[in-house]
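In this view, the complex is presented without one of its protein chains, the others remaining in place.
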Amino acid sequence: MSTTLPRPQIEAVNYLNVDYSWKSWLFTTDHKRIALLYLFSITAMFGIGGVFAGLMRLNLLFPDGLFQHDTYNKFFTMHGIVMVFFFLVPSIPATLGNFLIPPMIGARDLAFPRINLLSWYIYIAGAIITIVAILHGGVDTGWTFYAPFSSSYSNTHVILAAIGIFIAGFSSILTGLNFIITVHKMRAPGMTWGRLPLFVWAHYATSLIQVLGTPVIAITLVLLGFERILHAGIFDPNLGGDPVLFQHLFWFYSHPAVYIMILPGMGVVSEIVPCFSRKGAFGYEFIAASSLAIAVLGFLVWGHHLFVAGQSMYASMVFSFLSFFVAVPSAVKVFNWTATMYRGSISFETPMLYAFGFIGLFTIGGLTGLFLATLAIDVHVTDTYFVIAHFHYVMVGGMVLAYLGGVHFWFPKMTGRLYPENLARLAAVIVFVGFNLTFFPQFILGYLGMPRRYATYAAEFHTLNVFSTAGATILGVGYIMPLIYLSWAWFKGPRSPQNPWGAKGLEWEQSPTPPPTYNFDVPPVVTEPAYNYAGEVDDGGH
Amino acid sequence: MADTNVSAAEHDVGLKHHFDDSGQQYESATLGMWVFLLTEIMFFGGMFGSYTVYRNLYPEAFASTSRFMNLTLGATNTAVLICSSLTMALAVRSARLGAKKKLIFFLVSTLILGIVFLSIKYVEYHEKWVDHHIPGPGFHYDLPQYYHQAQILFFLYFAMTGMHALHMIVGAGLLTTLIVMASRNRFSAQWNTPVDMIGLYWHFVDIVWIFLFPLLYLIGNH
Amino acid sequence: MTKSHITPVGVYVTVFLALIALTIATTLISRIELGPFNFVVALTIAVIKASLVVWFFMHVNHSSSLTRLFVFAGLFWLAIMLVFVMSDYVSRTWLPGPRWL
Partner (left out) sequence: MFPVQASTGAGQVDALYIFLLVVAGIMTVGIFLCIAIFAIKYRRRDPDEIPRPIHGSIPVEITWSVIPFLVMLVMFAWGTRLYFENYTPPKDTLDVYVVGKQWMWKVQYPDGTREINELHVPVGSPVKLILASEDVIHSFYIPAFRLKHDVVPGSYQTYWFQPTEPGRYHIFCAEYCGTNHSRMTGWVDVMDPASYQNWMNANAPADSMEQRGAKLFAQYGCASCHVLQTTPSPALNNLFGHPVQLANGQTVIVDESYLRTAILNPNVHPVRGYPPNVMPVFQDQINEEQLLDLMVYLKSLSSNQSAAGVNPARPAPAGKAGAKP
């Protein structure tokens, strides 16, 4: 793609212009090129998932729906599968994480570059199988694959989709494994744990979840697939099995996985806020520790998806308590970001606007999580639009905004170009407005009692659904704008200086923009803590 | 963590250029292997979890299946696998000493023992096939009151031992690769990381069997 | 450097003999009726065997504390899964809710 572009001779050799052949991309082991391969792939998958979202909102414009029920059921299933497994899980880790972790810690590459490339191919294989499943008519089980519907009743391509997810899971495992070893073993001299950027801390925590959680969903899907073929009864109550066991195994991964879908976003915001406040993160240790706390506690709360599913009331009580517990580190992060701005020097470039949006929307998403952790309220609102609104506030309002913010923040680093700032600010505002218009009405719909996964609905829910669909249209515009101006800026944007934001961090200060293949011309040595905007004298890596 | 004397490090055999020195590379590989084994623990963990749940729900039915398990073959296989773990450990030791012939001998022994294990497993599976103990439409169980519960146990039996056997087959492939590499003098006392890594993998697969044996064969043996 | 550590052959053979002995023991003990303790004994022996393999064959005895931490983490997370899943199943039949809150 870059081959058609005339480039001035003076440009230094970097990872992009070192070789233009297609082989140099498809067989690259450079983490930065792999990050870009991921960037394009997940953008494509986001597009597919987004089209399904649009079709769903179109259907819900009318109380009686627009499409056949089966068609709508496939829309929300494919939307969930594509967005969760093929966009949200790899989104920030596989693109920004892949690109930035080595330069941030002063490494020349990830610990296992070939495994990194392998993980992208595995992702593509999983994505292709899933797309084949979509083209052959899709799946109608919901992304949660609850048995016995998925194992004995659905007549769609459950096994094919499960294979796609199973394969993509290994891509996620390998990425996580690579990050863990890289952070442990590849740090530059002086890069102590106490000096690691918070982005790296967040990714370390994410990787733990990927490594420890993903294998469980892999084996669960294997068991589901064989159950669907053999009907041996492991999840089928008519044959002595317990369908709730499937839910336990499924959520053992899938609840921690929602932290895979937010922790990296928190990492991005932890970089953006100090940079545009020109001030070190308030409570660095607490933000770092809360990432780990979320990763560990996140494994202890999955039962809050089963409060009305037939789980023992006592187990529900324990899971409810632990769910409140996990809210504390999330709250701590929000408070610390806010406190970082206190007496700062705040400027309003696009990444910072996305960070504002993230903090606000994540606050709402997190607080509505408390409603769902409260047993008696969960009984009323679970499986309604309240839940839909809650997790979209976290995953779209949180993760997607952080992703867009991060892409804008590091766009000059990745491409060596600047994007049009005012257009980008406008897009950020449009995304924020469109998002709220889409999903805020869904909180109300949920408390009024509109169940999720409904192709048709009672007439009294009509008005709020129209609002939601209108908002989705605006949100769609907000997504398409960055796609266009960033593509334009990639080739035609003005050249970026080495460090356009005046940011701290090895990736901005010591690695050229864009970086050469091994990131650094001179092996970096770290002598100061992270975010040392005031240039304080080293205190020994506190 | 590591000094940055790149030019000196480039002389190390098998050193990838994004590492500073071979010590860092070796530690990364070992740690990476352990993290991979963590994922394997959780992968088998899902099945062990299902097993725990159903054994707790249906203790009598599960106990009744033990009379249809071939304890002799199961115990023999346990011994075979322990032997293969010994030869694998000795192979790793020989590699570290740079003793090529011993290394190849122990790798081949391990491979043979692995194949013996798989052959015995095949005999067992064949017995189950003859006895209609394969879960699914053709499943038959002599105690009709436990038909469904026993079918779940056999489903888990095949899932767990099948996944284990799959890991053995992968392990056998990896061993073959090691044997070829060793015979081409690719390993030395300084660089033998692949032998170490595959050794860890092989021992892990052995440990899985150490748990499968009592859980599947010894439930209601008394 | 940790990688060059050489364990004497005698250690491996001793561990091997212990493993074989434990296999025979667990098979024989399973023939004796011990009620619920059959399961406890079988699992204890399996844990001992696995620990021997991990400690000696997999060289955790000479590994860094980081490796040991990772081994521990694996067991810890497996325990989380088993304990919390079972917490549901064992408490489903408990008496209906008290009014103590």
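Chains here go by letter, A, B and C, matching the order in which they are written, and residues are numbered from 1 within each.
Everything below uses one rule, namely that contacts are C-beta pairs under 8 Å (C-beta built on N, C-alpha and C of every residue); 3 or more make two chains touch, one makes a residue touch a chain.
Because the structure is predicted, anything quoted here is derived from the model rather than measured.
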{"item": "Which of A:54, A:142, A:189 or A:512 contacts the chain that the document leaves out", "value": "A:142"}
{"item": "Contact with the hidden chain (one of A:404, A:431, A:455 or A:506)", "value": "A:455"}
{"item": "Residue of A:113, A:197 or A:240 touching the missing chain in the full complex", "value": "A:240"}
{"item": "Contact partner of the left-out chain, one of A:15, A:86, A:123 or A:284", "value": "A:284"}
{"item": "Residue of A:375, A:466 or A:481 in touch with the missing chain, whole complex considered", "value": "A:375"}
{"item": "Where the missing chain touches chain A, by residue", "value": "65, 69-70, 73, 140-142, 146, 148-149, 152-154, 237-238, 240-244, 277-280, 282-286, 307-310, 313, 316-317, 320-321, 324-325, 327-328, 331-332, 334-336, 338-339, 341-348, 356, 359-360, 363-364, 367-368, 370-371, 373-380, 382-384, 444, 447-449, 451-458, 532-536"}
{"item": "Footprint left on chain B by the chain that the document does not show", "value": "57-61, 143-149"}
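Quick note on the criterion: only the chains that are shown with their structure count from here on.
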{"item": "Pair sharing more residue contacts (C-beta pairs) when A-C is set against A-B", "value": "A-B"}
{"item": "For chain B, residues contacting two or more additional chains", "value": "27, 31, 35, 38, 42, 45-46, 49, 53, 57"}
{"item": "Residue numbers of chain C (touch at least two other chains)", "value": "66, 73, 77, 81, 85, 89-90"}
{"item": "Residues of chain C defined as touching chain B within the complex", "value": "1-7, 9, 12-13, 15-16, 19-20, 23, 26-27, 30-34, 38, 42-43, 45-46, 49-50, 53-54, 56-58, 63-64, 66-67, 70-71, 73-75, 77-78, 81-82, 85-86, 89-90"}
{"item": "In the complex with chain C, residue positions of chain B that touch it", "value": "23, 26-27, 30-31, 34-35, 37-38, 41-42, 45-46, 48-49, 52-53, 56-57, 71, 75, 78-79, 82-83, 85-86, 88-90, 93, 96-97, 189, 196, 199-200, 203-204, 206-207, 210-211, 213-215, 218, 221-222"}
{"item": "Residue ranges of chain A touching chain B (in the complex, touch as defined)", "value": "107-113, 173, 177-178, 180-181, 184-189, 191, 211-216, 218-220, 222-223, 226-227, 229-234, 239-242, 245, 248-249, 252, 518, 523, 525"}
